[in-house]
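The complex appears here without one of its protein chains, the remainder shown in place.
Let's look at subunit A:
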Amino acid sequence: MADSDYSIDGEDASDDEYVGPKAGSSTRAQASSGKRKAQATEIPKPRKLAWETEPSEAVANPVEAAEEIDEEVLEKSVQEREEDRKRKRLRKDTKPFQRGIIRHVVLVLDLSETMLERDMRPNRYITMIRYTQEYVREFFEQNPISQMSVLGMHDGLCIRVSELSGNPAEHIAAIQGLRFPRSLQDLPKEPKGSPSLQNALELARAMLYHTPSHGTREVIIVFGSLISLDPGDIHQTIKACVRDRIRVSIVGMSARLRICQEIVSRTNAGDESEYVIATDQELLRELLLATTTPPVIRSTEDTTTTPAESAAALMMMGFPSRVVEDVPTMCACHGNLTTGGYTCSRCSAKVCSLPVTCPSCQLTLLLSTHLARSYHHLFPLRNWVEVSWERARERGSRECVSCLSTFPEVPPEDVDDEEMQDGERLQSKMDGDAARQRRMDKEDSEEQKASESARYECRACESHFCIDCDMFCHLVLHNCPGCLSMLNPASEVQENGDVVMTG
């Protein structure tokens, strides 16, 4: 995936995109476009994906790993390819980091005329509108106690699409309103003019300025253009963003830009992996959804110049109970007559839905389930490993533990040499506990691939699962059915094949 960014970078970015940006002040982008090609050859290819934000020292030899993958790619059945593609979506790194659970995100959409390009069907603009709605829903699914705001870069200006709030419906309606305005007077915001990264960053910075220090401040930009029409010095803006500990992620289209690279690397402590390029619409969707995972909180030792990333805090929250009423009463949030609702634990005002800030006493009201929804980010389910035929034979697994669908038959012992070697290699790797541990660590950070035996093994309970259950358990359930189905007498709390948070 990372490679494809570069192949596009060299050729596909047709130069006529750069010819004659109308105003003279787009100096930054033009200067950077000049440097762009030289850059592409100089910089080593980052073998990192969007969600892999910390370079993992466990990957001792990336070159060797790459060769292994290449070899295997050649001899792949169609089904394996399919499974491969699915497993790519698994989180690469299940190592527990401290993550910013309480997020403040400004989503910036590109509404410039480049978005009318038809390389995505029907065009980039409509594709983006569609995916961002899904994105907002998923975002609040994953981050229920977070806040979001949507901005748009339209005709040189940055317009405010929706205010900072924790209500997904509001944002989705606002994004839809771009194409289909709710009131008849408003015209739909068709893509127009050039975008301005500086204006967008400045407005986002202003919106995030007052957010509390225990939350993250993030700007996620969907950027389709290859220019930025800025009124001033964008480097000053970048500096200000760094000072305000705002981190910027950019999902680009078609080509990498020097200025974007700089913005991302400066605001992410030198880490450029948050700048990704979507070469097609499916990738755009994936890259967007990847940002729904809460970001890793960087340790502050190495960056002495920037202020502490996040000051942890104790937050006071109310856990209200639901009341049922026979007679409708007024709710404090909308002033409507409703029967039933939730009463604020401090002032007993009635609100319609949760989570919400009490309109009368400003206490944050939520359900403990809202908090629990973020637990799987803190205690992620470790990825399951591919099972070689050798291992499948050893375990004698016939069907998926959780869905009882049968696995393909284990081939008889006299398999051809190649496969034998493969099995032996794996076997020898498994020798010794230390070696095993190393292998586990390595695989934790490696790309997740398809298994030749269509089995996937949980390392904690050694149960075998099918690809569908693998996907379901890691993407939706976040439990290992195998581990939870066996009592581990040693531990009082169920273990769940999770990795233990080290803090």
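Please note the rule applied: a contact is a pair of C-beta atoms (placed from the backbone, for glycine too) under 8 Å apart; a residue touches a chain by one contact, two chains touch by 3 or more; residues count from 1.
Operating definition for what follows: contacts and distances are computed from a predicted model.
Peer 1: Choose one: "Dynactin subunit 5", "Actin-related protein 6", "RING-type E3 ubiquitin transferase" or "General transcription and DNA repair factor IIH subunit TFB4". The correct choice is the protein name in UniProt for the chain not shown.
Peer 2: Missing chain, per its UniProt entry: "General transcription and DNA repair factor IIH subunit TFB4".
Peer 1: So which of A:Gly156, A:Gly193 or A:Gly215 would be touching the chain we can't see?
Peer 2: Of these options, the touching residue for the absent chain is A:Gly215.
Peer 1: Among A:Leu109, A:Met128, A:Ile145 or A:Ala450, choose the residue that contacts the chain missing from this document, as touch is defined above.
Peer 2: The single option touching the absent chain is A:Ile145.
Peer 1: Taking the full complex into account, find the residue in A:Gly156, A:Gly193, A:Gly224 or A:Pro481 that is in contact with the omitted chain.
Peer 2: A:Pro481
Peer 1: Provide the residue numbers of subunit A that touch the chain removed from this figure.
Peer 2: 85-86, 98, 101-102, 121, 141, 145-147, 163-166, 210, 212-215, 281-282, 285, 297, 310-324, 342-348, 355-357, 362-364, 367-369, 371-376, 378-379, 393-406, 409-410, 412-413, 464, 466, 468-469, 472-473, 476-481, 483-487, 489, 492-494, 496, 501, 503
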